[in-house]
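Of the protein chains in this complex, all but one are displayed in their positions.
And now, chain A:
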Amino acid sequence: MNRLHRRLLRSYGARPVHLLAMAGCLALAAYAALQLLAGRTLAVAAWFVGAALVHDLVLVPLYSTADLTARRTLGRGHTGTTPYLNHLRVPVYLSGLLLLVWYPLILRRSQPYRGDTALSEDVFLTHWLLITAALFAASAAHLALRGLLQRLRRPPRPPAGDTAKRPAPPPGGAS
């Protein structure tokens, strides 16, 4: 038993439980896939694999590049961080997430919607824009409030002490 275990580890690269889990997974997946693919193999396979590719090779690079661009454009504050960054990130992320999930209605892609439901699809773009505006407004208000509180909390000091008051750079920060 032990020798079999070791041989499997050497030739296969994992424990027997791994092989069993993979065999079970692939067998069940293949059984369901026979029906899933029946009569439309290419189209369904393209959707299945395409979903992963579009996410990994389009969506992730897209939002990562956007984030990187934002970080570079906003530059760094005197503490080495970008103080406004998250006030931009949060509303952009939330608004983008809503668009990602509800884009067929927001962008009026849904052909039968009006006929099926007796409802107009025109409201969704308006709603999304208003929500987006509200998110940015809330973020801006939060930023303004933070600034105000910071100014109130800081006791009046002689101007000479200002330079010495910089916070220490965060540990483990710069590479």
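Couple of notes before you dig in:
Definition applied: a residue touches a chain if its C-beta (ideal position, glycine included) is under 8 Å from a C-beta of that chain, and two chains touch if they have at least 3 such contacts; residues count from 1.
The rule we apply is simple: contacts and distances are computed from a predicted model.
The complex includes a chain that is not drawn, and of the options "DMSO/TMAO reductase YedYZ, molybdopterin-dependent catalytic subunit", "2-oxoglutarate ferredoxin oxidoreductase subunit alpha", "Purine-binding chemotaxis protein CheW" or "Phosphate transport system permease protein PstA" the UniProt name matching it is "DMSO/TMAO reductase YedYZ, molybdopterin-dependent catalytic subunit". The chain that is not drawn here is touched, among residues A:26, A:133 or A:149, by A:26.
Against the chain not displayed here, chain A makes contact via residues 11-14, 17-19, 21-22, 24-29, 31-36, 38, 40, 43-44, 46-49, 51-52, 55-56, 60, 63-64, 67-68, 71, 79-82, 85-86, 89-90, 93-94, 97-98, 100-102, 104-106, 109-113, 115-119, 123-124, 127-128, 131, 167, 170-175.
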